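Note that one protein chain is taken out, while the other chains of the complex remain in position.
As written, the chains take the letters A, B and C, and residue 1 is the first residue of each chain.
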Amino acid sequence: MILTFNDNASEVEIYKIKEKIRSLGLETYELIGLNYHILGIKGNIDLLDLKDLEENKSIDKVIPNEVSQMKASRLYKSEDTIIDVKNQKIGGKKLTIIAGPCSVENKDQILSIAKSVKQSGANFLRGGAFKPRTSPYTFQGLGDEGIELLKYASEQTGLPIVTEIMSINHIDQFVENVDVIQVGARNMQNYELLRELGKIKKPILLKRGISATIEEFLLSAEYIMAGGNENVILCERGIRTFEKFTRNTLDLSAIPALKKLSHLPVIVDPSHSTGLWWMVEPLSKAAISVGADGLMIEVHNDPEKALSDGNQSLKLDKFANLMEKLKPLAQLEGREI
Amino acid sequence: MILTFNDNASEVEIYKIKEKIRSLGLETYELIGLNYHILGIKGNIDLLDLKDLEENKSIDKVIPNEVSQMKASRLYKSEDTIIDVKNQKIGGKKLTIIAGPCSVENKDQILSIAKSVKQSGANFLRGGAFKPRTSPYTFQGLGDEGIELLKYASEQTGLPIVTEIMSINHIDQFVENVDVIQVGARNMQNYELLRELGKIKKPILLKRGISATIEEFLLSAEYIMAGGNENVILCERGIRTFEKFTRNTLDLSAIPALKKLSHLPVIVDPSHSTGLWWMVEPLSKAAISVGADGLMIEVHNDPEKALSDGNQSLKLDKFANLMEKLKPLAQLEGREI
Amino acid sequence: MILTFNDNASEVEIYKIKEKIRSLGLETYELIGLNYHILGIKGNIDLLDLKDLEENKSIDKVIPNEVSQMKASRLYKSEDTIIDVKNQKIGGKKLTIIAGPCSVENKDQILSIAKSVKQSGANFLRGGAFKPRTSPYTFQGLGDEGIELLKYASEQTGLPIVTEIMSINHIDQFVENVDVIQVGARNMQNYELLRELGKIKKPILLKRGISATIEEFLLSAEYIMAGGNENVILCERGIRTFEKFTRNTLDLSAIPALKKLSHLPVIVDPSHSTGLWWMVEPLSKAAISVGADGLMIEVHNDPEKALSDGNQSLKLDKFANLMEKLKPLAQLEGREI
Partner (left out) sequence: MILTFNDNASEVEIYKIKEKIRSLGLETYELIGLNYHILGIKGNIDLLDLKDLEENKSIDKVIPNEVSQMKASRLYKSEDTIIDVKNQKIGGKKLTIIAGPCSVENKDQILSIAKSVKQSGANFLRGGAFKPRTSPYTFQGLGDEGIELLKYASEQTGLPIVTEIMSINHIDQFVENVDVIQVGARNMQNYELLRELGKIKKPILLKRGISATIEEFLLSAEYIMAGGNENVILCERGIRTFEKFTRNTLDLSAIPALKKLSHLPVIVDPSHSTGLWWMVEPLSKAAISVGADGLMIEVHNDPEKALSDGNQSLKLDKFANLMEKLKPLAQLEGREI
């Protein structure tokens, strides 16, 4: 069960409510933000006087749903969530390595990259078909054709595919053709999209917004989970700060925080966060050491001619080399690649 | 005409291209960002050798459209844009004062607020029907019923209405019932929504994302304008910084910047940016002094019982009082309320 | 009297302590930050049991000084502080206009600027003699010679001078020759310097650090005041954010916040915050409208040849013009120039 408090509920009132609940032998947990204060209650909630709670002026809402609330929280589910995608497990002992180009460009490109990254040890293929670009006048992706090419590459290699959705109108198409649906940083608080994705069962890879707090990030995951889709993968990809040496600032502290607060798998994208290919290796290592469940890495067969973000892409041989270096590190952490 | 450059185009190459264009007597202007470099060209573009440009390796794209590009730019249109909404003009001498509650709650509430703010001098009524909330478990707005109530209040008072859209599925409904369609900060880079709003003619009030740069803000306006809808109103509503005394940090420097770079009307929302009702008066004054074309202010008949954001809402009499104080200030700036 | 709490004091414990104090008819007020929790107590503190407080495990320190603590707070002193400098009053009805070049360069420069800004309505002359520069290899100011030149210009024009101190070794020199001693943003938390400046009586103009919260800013003022020098002037000069269109982001919301929390005069520096001369006029107006007690503006007779920060300096005639525009605005706010 969950209680939400009114904005003007005093600390003392909230304290009294919590004490009363705990005195019945129930456990409580809280999420507190600038605009909300949510109290979760675990245990035999039949002991509570619902009417009494509903009439309490400090309480905004009583959500007496035994199982469906705060689904992202570790308090809701203590063991790690493991998501199965075509026999690849995300969140378990094996690290999830998602590799591929920023944009799908043509059949040769995507197939050669897919084959190469598979051989190097990647277990998912990424590639943008619908691209969210800051300017309306830059390359916006191949669209439907890009999805077809990804599917073809997937059939040829067996790698499940991860690609970004930008429109609720594409959900059917993605459910049919895509293995993991990515929600980009710009859409992390596009609640309409999140709600619709909550109605399907496909795994959702949710990227952290560039200025989203850890709590806002989890609450966006909650939008999807509240609808019934608990297959959410969190992805840290850098936050916007004053520092401009790197495109964004990769917030690796967020990984232990997210793993503590939530049971969901957490992966790291060192390519977009830094925008610099030569930072991918050290930050990939750091991500594994800090406890991430996987990596999302941009790889291109010819970065200098890439239609987007070439500067942050690894060449195929560099990616192969990186995988070799990550293996003993993963092992040391009790993981495998 | 517009040129976009490849990411790897050198400064020298770009300089050479600009010099060549200018040597033909054409004017150039630029927008430079982390991921793009756009060159606008004004004048007799028939003098240019298109094929030569298209073959230039430094140039990504040649967009030889004489009139339809970079529509948000002052260089595209030097005089201020004035948008007419039911005889209220946004962007002209008269300041645009949009007032109303955070959320539409019921008929009495919205009607009494509408009547009161009209009498105090507001020329638009605002009110949220579909609310983007950080948590899926907090009040999400009255939805369709909220739109009906706003329409009713508009009919009774003659005030045109401004309310936020969250879904492309609502566009028809909004076109029929709403006078100015608001895009919230969280959706500023929801490009699907922007593109669809580019296909209609209704004025769009676009709020700056909490971590959007001025350039990204203008490029989001460009997504709407590129589609053919040039009726865009920009709204500064605070950016996310380390300072937490105010909810966000109102960036008033952005007003002269936006007015210089763009011909679009720019308004300021002092309520959401600070989250504190007692800051609304001084920041409203500052907004007018710095050159804003209007204000968007939260007003509630009973802030302490408001279903959302009561803490930042002015009471009706305080709003009336504020309007009185703003009148001489507006006059001093050559504006009127 | 002031109490500081231990980091591990629970909210409930603190609440109990406050309730006990209030039950004796005393008033309490608080400053809460990430690393501190300070409780101020007003009224007849003889009613309190000091020993009891000192033995309380939640309380870190009992500072039983009736008059000397939290001197920056409005709760300590409710009326505005007005500082008298050679018959110029800072903090009263008359606005404080501090104008002059970024760096003192030579006698002609400083004298001609001083004469001109005085005629335009400035009541203080600014100019850097010791310059804090990011790189050790750029112009570091004229040093002692700069102080002499400022003094000369002051004698010729009657304008009191404001200039920045960088070393505790210069305090005697500054006390003798300078009218208002400026502490720059980089030194806002140079506690050694603040403590030494607390031992003198000269007014201190304290600039907000580029990443200082409002509370940290006030606590730095407190370092000076705690030592006995209550002549502190606060200066907002922009904070560091992700936005790079302006050098920093001028936080005008800080003005009403500081005026509410503190009785100290607050001025605004629109030149350094934006780094753009053409933004000085609109932001100066906004600063006055938002309630600032004055402005600090960079003016140069030949900005293009300035040894530092020419891009943000107004020419002499532009400054004169700005003063004319500010007069009616000041009047509207019940102030004068």
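By our rule, a contact is a pair of C-beta atoms (placed from the backbone, for glycine too) under 8 Å apart; a residue touches a chain by one contact, two chains touch by 3 or more.
Since we're looking at a predicted model, the values are computed, not measured.
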Shown chains touched by the chain that is not drawn here: A, B, C
Of A:213, A:301 or A:321, the one touching the omitted chain in the full complex: A:213
Which of C:52, C:192 or C:324 contacts the chain that the document leaves out: C:192
Candidate in contact with the missing chain, chosen from C:219, C:232, C:250 or C:299: C:219
Residue in contact with the excluded chain [from A:38, A:122, A:255 or A:296]: A:255
Contact footprint on chain A, counting only the chain that is left out: 211, 213-215, 239, 241-246, 249-257, 260, 273-274, 278-279, 282-283, 285-291, 328-329, 332
Footprint left on chain C by the chain that the document does not show: 2, 4, 7-8, 33-36, 38, 60-61, 63, 69, 132-139, 166-169, 186-187, 189-193, 195, 209-211, 216, 219, 222-223, 226, 240, 247, 275, 304, 308-311
Where the unshown chain meets chain B, residue by residue: 11-12, 15, 211, 240-242, 244
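Keep this in mind: only the chains that are shown with their structure count from here on.
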Separation of chain A from chain B, taking each centre as the mean of its C-alpha atoms, in whole Å: 30
For chain A paired with chain C, centre-to-centre distance based on mean C-alpha positions, whole Å: 44
Chain centre separation in whole Å, for chain C relative to chain B (CA means): 34
Per-residue overlap in chain C, given as positions that touch at least 2 other chains: 211, 241-242, 244
